[in-house]
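Take a look at the structure set out below.
Removed from the display is one protein chain of the complex; every other protein chain stays in position.
And now, subunit A:
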Amino acid sequence: MQDQNKFNYIIQQADNCLILGQRLAELCGHGPVLEQDIATTNISLDLIGQARLFYQYAAELQEEGKTEDDLAYLRDAWDFKNVLLVEQPNGDFGKTIFRQFLYDTFSCYFYEELMKSSDERLASIAAKSHKETLYHMKWSGDWVIRLGDGTEESHNRIQQSVNELWSYKDEIISVNAVDQEAEKAGYGVSLELIKEKRNEKIKAVLEEATLTTPEGDYAHKGGKEGTHSEHLGFILADLQFLQRAYPGNEW
């Protein structure tokens, strides 16, 4: 392994992309209306595409002759470093939307910073992903506003999701040892910078959506260190079943 910390740093974001992509993929064929079914599936594919670019790079750094598939399909739950937010269940459409919005407001500004990474490969993955994420944030943000400023029922239901997911908002911008070392080495980003921009965006959208910002800033943590909610095991069972049951199978 050339650079263990860089590997860990890449895996964190790769896992966020893969697990949220998998969550959204569950909606394929089950979206609330045809047009939004396709929208969520498109976003799912974008995220899985981003995950692949990161895993491919991570597998190269690992120098163990492994591929992106080994990283996606053959690691166990405690090896995954995604935040708890992205493994939360889809719930109703409001919950899917607000989870997406909390993620998009991170990834959009994260990629904006990562584009300036001293590591050219990371910078180019970020540039490609940033364009996709800009659209994701527009889509999820518009929907937060529509539902919040919609009917009484849509307002109440998305407010409920805002309240439920609020404590999962900040893990993604919490700084761990991997982030610290990555930023110091120049290939990582400043999460502090992202936090400010992100909070402003979230505040503006909630206001326009006539939604109430929950009080308190308690944040669930653990995902970035590999301590997950019970949901991740089920997600991986779906995601990894085929490779586990029929090793090396392809189609």
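Please note the rule applied: contacts are C-beta pairs under 8 Å (C-beta built on N, C-alpha and C of every residue); 3 or more make two chains touch, one makes a residue touch a chain; residues count from 1.
We take it that contacts and distances are computed from a predicted model.
Novice: Can you work out the missing subunit's protein name as recorded in UniProt? Choose among "2-oxoacid:ferredoxin oxidoreductase subunit beta", "Phenylacetate-CoA oxygenase subunit PaaB", "Magnesium transporter MgtE intracellular domain-containing protein" or "Simple sugar transport system permease protein".
Specialist: "Phenylacetate-CoA oxygenase subunit PaaB"
Novice: With respect to the chain omitted from the figure, which of A:D3, A:E26, A:E60 or A:D142 is a touching residue?
Specialist: Counting the whole complex, the residue in contact with the absent chain is A:D142.
Novice: Looking at A:A39, A:L102, A:V178 or A:L191, which makes contact with the chain not pictured?
Specialist: Only one of A:A39, A:L102, A:V178 or A:L191 touches the chain omitted from view, namely A:A39.
Novice: Take the complete complex as the reference. Which residues in subunit A touch the chain that isn't displayed?
Specialist: 33-36, 38-39, 42, 135, 138-139, 142, 146
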